[in-house]
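The structure is given below, and queries will be raised subsequently.
Every protein chain but one is kept in place in this view of the complex.
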Amino acid sequence: MDLVLQLLFTGIGIGAVYALVALGFVLIFRATNVVNFAQGEFSMVAAFLMVVFAVDLGWPYWAAFLVSLAGMAILGVIFNLGVYYPLRHRTYLPVIISTIGASILMANLTLALYGPQPQVLQGWFETQGIQLGPVFLDSQYLLIIATTCVLVAFQYWFFEHTMLGKKLQATSQDKEMASLLGIPVVGMIMLTFVYSAILGGIAGILVAPILFVSIQMGSTIALKAFAATIIGGFGDVAGAIIGGLALGIIETFGAAYVSVPYKDGFAFLMLVLFLAFRPQGIFGERVAEKA
Amino acid sequence: MSTGGQNGIEAKSAPGDAATLRAPSFPVSHLGFLALSIVAVFLAATMPFDGYVLNILMQAATYAIAVFGLSVVLGLCGQINLAQAAFFGFGAYAVGIGTADYHVSFWLCLALGMVVALGAGAMLGLTTLKLGGHYLAMVTISFQQIVTLVMTNAISFTHGPDGVSHIERPSILSSQQAYLAFCVAALAFVGYLVWQLPQSRLGRAMRAVRDNELAAGVAGIDVYRTKVYAFAICALLGALGGGLFAGGFAYISPDQFSFAESIIFLTMALLGGIASPIGSVIGTGFLILIPEWLRFLKSIPGLYLALYGLAVILIVLFMPDGIWGFISSIIDRFRAKPAPQAAGDLVLQPGQRGGETVLEVNGLAKHFGGLKAVDGVDIAVRRASVHALIGPNGSGKTTILNVLSGIYGATAGTIRLDGADITRAPTHIRSIAGLGRTFQNIRLFRTMTALENVVIGAERRGNELVDGSAQALEKRALAALAFVGLKGREQELITSFSYGHQRLIEIARALAANPVLLLLDEPAAGLNSSEKLELHALLKRIAAQGLTILIIDHDMTLVSEAASHITVLNFGKRIADGESVGVLNHPDVISAYLGSDD
Amino acid sequence: MTLTRRQFGAGIAAGVALETISTRSFAQGATIKIGMVVPVTGPAAESGKYALNGAKLAQDAVNKAGGVLGKPIELVVEDDLTTNPGAVLAFSKLAAQQDIVAFLGSIRSTQVHAMAPDILKTAKPVMFGGTDVALTKLGNPWLFRFRPNDSYSAKVISAYGAETLGKKKWAIIHSTDAFGSGGAKALTASLEALKITPVLDQGYPNQSQDFTPVVLAIKQSGADIIGSYFTFENDIAIFARQLRQLGVNIAWVGSPSITVATAVKLAGPALYGTYGVADFAEESSPEAKAYSKLYRDTYKVNPDNYSSWTYDAITVLSMAMNTAKSTEPEKIRQAIIATKNHKGVEGTYNFDANGDGLHGYNIVRNENGNIVFDKHIDFES
Partner (left out) sequence: METGKGLEVRNLSVRYGEIEALRGISFTVAPGEVVTLLGANGAGKSTTLRAISGLERPAGGDILFEGQSIAGLNSEQIVRRGISHVPERRRIFPGLTVKENIMLCGSNRRASKPELASETEAMFDLFPEIRPFRDALGWTLSGGQQQMVAVARGLMAKPRLLLLDEPSLGLAPLIVKAVFAIIAEIRRRGTTVLLVEQNARVGLSVADRGYVLETGTLVLGGKPDDLWNNDAIRAAYLGGAKAKGHALAEQA
């Protein structure tokens, strides 16, 4: 039982990381119908920015955090202008390739600028965690789970209770109609990329104290997050969260009870099963195709 | 996932492709290819290359074979495959494990690897039934990841991450140069086949599926099977390349067949231009050479891979058709147009099985959720008549046509064509049964010439007027184009035709199939008045040959003059049916169109 | 520094005979070129940088001491992209340059495997650092190993853990790549020789984000000592942290990666008190001490085994060429094989007929983040 609880906690923790990155996927997909294969690199870049500001320059943690996220916002703008916007009228394939190119570019540019050494980034808390009976709760995982909850709540509030959120939704559902209502569609898409970059950045900064800051940290998480997105159903925020958590838990338990070396296989096996038998994900499409 | 016509890659492709890939009319280029291949093989066998150049060339040659596979599945058929490295690995591991551990003949291992990959590829292709776009991409990524995991972890069989060393190759090819020459020969051979593929029945089917799935189905192509074939061929070529690669480098390990490698294969295909094997070779060569050239940037780690990533983005942004697409469009400007070919007369001899009624629709309904787009409609089309189906916007006409041709399944009712029940038959089976149609928004295969479009129509299984030989197909297609008045423009690409002429080509495509019944969906939409007159004359000529036509159109002048019988729909129901003149003066019809008086 | 000068006294003497320089050296014969295949990019780019650091130090030392046959040596570096095909291409590119007399290969065994067929064809000596036992038994006469192979690391880990620490219940944790699974196999074998059957043999995939299941498996197995083969530093650091967090504080003797600077930095306190085998240990010899000081002065970071083997390789290679008075591959080969009792920074080199130079390991301990030399265990070759 102790074992199960401990595995469950870790599973939820790692699942929350997938969920955070998956949120970014879903947002961009909903706004543009494009899968951003460079989403993981957003996390990596943010973590390196954090290292630069908090470790190398020795700024206070919160200041470094805010400046890093501001940096991510700028990256989101550049990404939109350089990688997505010029291709917005083309089919999905060139956009996929273009985001893959962007991911190679970001990873290796970071390597060129910062060098290959993995870096240490301290967590928010001094203490490592809490011993709760037989279960050790890592403080950073607790923070990640809490942040995921807060961000989901924020996202819910933002999309359901603000005009801006409604405008973003309208843009993702029918761009032409949105522009007829005076909604600045180009700006909305820009905003989506900025927000996704920030979300990816938060995920990266939160996970850095656990996984350390390395060039390839983004791509490993992103593939899993991608799987989580499909399991949850593309285009559904709640689905991304559930999918991420489910994946984290299944992976952890699968590793404990089935096989550690094939751990990564569970994610993809689940993904294939979902695509074969329930391609619409756990929740299905929220919006019917034929109105 | 949408399965619309634009599913897949860009509909527009290198304008030169179709022309450059046209082989049958250029016997000289066959010889040219042979000569070039012989020279390449000779050079590979005799040039005093040092080890580095040999390795580079060997890598390029074997990779290019795998990239050919992608040019088939992606370029010809428009389906994405992000697992080519896995298939490459199948071939490599078959040769590696087979020769190193079991000392089986290289050739046998190579063949075995190709067979296994063929099976796996077909299996992957089967998923296209339900999935397209991003989902398909994700399935192939998952397949790739699982294959990598097995390669790494099934240590007792694959040697795990240690990889397989001491891979053997046939004794006659034991020298590096001999082996390279052999790889180049294989490259040339496969390249020739891939070059010729677009002109084959299967190749045309793939291109049709890529350009427009709906139209392909309506033209009698089994879309699903075509995709499965494309995946299988892609996997087969991947495995061939991988097997040769293993023989060339004598050592393989799982990281050579990872997802990252699949991306590199894809980029190679895109960089060169996905629609052509020449593009594949160019792309492969570039992507193997560029990192080598850029090694001078090594003083800053990561810089050249960063530039590589940037290059990928720039290519996608500014050279959508790849390098070869760019070059061939330039070459194309200086290419002389082929001489017009002689065309015979088009014969329309629809076979006759059933009785007087060619199409019998009973109680047909199509509901979309709560929306009753078509609600219990009866239509009977008499043999050799022109029958019109009319009604205001949103009355359900196009829905009926889509149900008739199998694009939508019927909610209720039956459809009998020439005596046979086709209510549940898939699109291509209906076409084989003799149903031909055109679309309201023209659905032609846009990267092909007019002739190729019409040849696909003529190829319909069940067309008894052609024996399936290339000459017979071409002859019939030429006749069909001449029949609609486009003689002399057969070799031009669809994009160079005016809108009105594109409509005529679509009709020619349907006519070439020698259908039992021709469905015309708003053939006059978007035509100017002189084009409408031409269309009218054409309809008369078709009717004169005894072909039954069911036409939907808004141009009442055309409908009333061409059709002998009219069925009128409103709100998904039949509101009038009978001889033309009577129906058009029917008060319900007038009020449906002009609004009721009350 | 004094050390290296002394070493190369003979070299200076040999360098006088300029005319004897092989006619094989071509137009730009002003330097003796040594090719080096190293990961400049990719996941192992970091270790590549260290490897280069060590090689450059040796290059400077050799050149200051008069070079080889009177000429300075020059490193020609090619990036292997941290991939096997990359290594093959990098090597063949270097091999195509006729004036390169010898090469430094990779520290990664799979890359050496991949390059081996080309090395055989090139027929010039290649110094490498991969520790897979099989590499020097391929029947390839041109391979020279400058680190102790895995059979020694396994022997040393098991001997130290079972005999010095007196632990009998072993959990073996290893990456599933070539290095990890090879090491685990060797460790199981050498424990069996000590009549010990491990209670747990657990592989994990590289770049794992979470080791909770592994740690819990160790907990359940009731092991009292961990023997580990980790490939990547971030993996070992994540594992170490989770191990401590979940309350496992048993003894731990690890493969060399547990001692490298990055792992020590990343893991912090989680690795305190662990033991590692280290081909390089600062305190193990006066040579290693001198080298460490030089390295630290030059690069401002602590030295580790990524740099020490390349340093030794360049040193021994230069020495061999000076001894052989030639850059003929066969003569260099003979001279390297003949190298006995050379005190390098990694240990004492006694080359055997297979091309293995070292036959033992240092045992080091992580004391509050400092790697402290414990003892050196050598075996007969």
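Order of writing sets the chain letters: A, B and C. Residues in each chain are counted from 1.
Just so it is clear, a residue touches a chain if its C-beta (ideal position, glycine included) is under 8 Å from a C-beta of that chain, and two chains touch if they have at least 3 such contacts.
The model shown is predicted, which means the values in this text are computed figures rather than measured ones.
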For this session: Specify the shown partners of the omitted chain in the complete complex.
Result: A, B
For this session: Consider the whole complex, including the chain that is not shown, and state which of B:105, B:200, B:471 or B:529 touches that chain.
Result: B:529
For this session: Go through chain A and note every residue touching the omitted chain.
Result: 163, 166-167, 169-170, 173-174, 176-185, 286-288, 291
For this session: Spell out, residue by residue, where the missing chain touches chain B.
Result: 370-371, 392-394, 498-499, 502, 522, 525-529, 554-561, 571, 584, 589-591, 593-597
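The rule we apply is simple: only the chains that are shown with their structure count from here on.
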Exercise. In whole angstrom, how far does the Cα centroid of chain A sit from the Cα centroid of chain B?
Worked result: 36
Exercise. If you average the Cα atoms of chain A and of chain C to get two centres, how far apart are those centres in Å?
Worked result: 38
Seminar exercise, completed: Among chain C residues, those touching two or more other chains are 41, 45, 48-49, 176, 203, 205
Seminar exercise, completed: Note: chain A residues in touch with at least two other chains are 108, 111, 115-116, 215, 261, 264
Seminar exercise, completed: Within the complex, chain A is touched by chain B residues 1, 6, 8-10, 80, 127, 130-131, 133-135, 137-139, 141-143, 145-146, 149, 152-153, 259, 263, 266-267, 270, 300-306, 308-313, 316-317, 320, 368-369, 371
Seminar exercise, completed: Per the touch rule, the chain B residues reaching chain C in their complex are 50-56, 59, 149, 152-153, 155, 160-163, 165, 176, 249-251, 253, 255-256, 291-292, 295, 298, 301-302, 304-305
Exercise. Given the complex with chain C, which residues does chain A contribute to the contact?
Worked result: 3, 6-7, 10, 14, 17, 108, 111, 115-118, 120, 128-129, 136, 138, 210-212, 214-216, 220-221, 251-253, 255-256, 260-261, 263-264
